[in-house]
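One protein chain is absent from this view; the other protein chains keep their places.
Here is subunit A:
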Amino acid sequence: MQKLGDFKLPQFFNYPPYFTLQPVRDTREKQIQLWKDLILDYCKTHHIFVIGLEDQEFPLFSNPAIERSLTYEAREAFLSALVAQGRAEWLDKSRRKCLVLWHRIQDWANIVLDFVKDNGLEDSVMTVEEIRTGIESRGTELHGIDRTVLMRALKMLEQKGKLAIFKGTTADDEGVKFSI
């Protein structure tokens, strides 16, 4: 079977109608469902958080083997379906960039908690950047996480009283004080 990087593509990826937005309701619903699942799987495998709609940068949206690619309208339809499901968010009003939440914010928050527990950081202080790129997070899903996504997860934990976020010395970095 075809692969896209490390990602194993399903058989129907070579089915030409998969790349044409289907007009009939039942068929379209199933098609959208399949695209949503595939986009989430692919983003998870490749650790992709933001999909740009305009350019051809997102390889999943075209299949050179059968010379098919999604139209802009179709891309927007599939991503909108993810947005409606709470698994994605538009980053701008013109819908050119989309943030994909292959883990929901709630799940990300749990991953952060596990990370803190695994590393014995229950009462320590870390910067947000340290969580994203530091030595402790290397090899975990948190490594290289999108900043927006991480901040959302942290804020959720803050509301639950599990940590406190405070302004750091530099404007673009913030500190986190865990108190689990």
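Following the convention adopted for this analysis, contacts are C-beta pairs under 8 Å (C-beta built on N, C-alpha and C of every residue); 3 or more make two chains touch, one makes a residue touch a chain; residues count from 1.
The rule we apply is simple: contacts and distances are computed from a predicted model.
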Worksheet entry | Name per UniProt, for the chain absent here [options: "Large ribosomal subunit protein mL39", "Mitochondrial import inner membrane translocase subunit", "Vacuolar protein-sorting-associated protein 36" or "Actin-related protein 5"] | "Vacuolar protein-sorting-associated protein 36"
Discussion item. Can you tell me which of A:33, A:106 or A:148 touches the chain that was removed from the display?
Written reply: A:33
Practice prompt. With the missing chain put back, which residues of subunit A would touch it? List them for me.
Written response: 8, 10-12, 14-17, 19-20, 22-24, 26-27, 30-31, 33-34, 37-38, 41, 65, 67-68
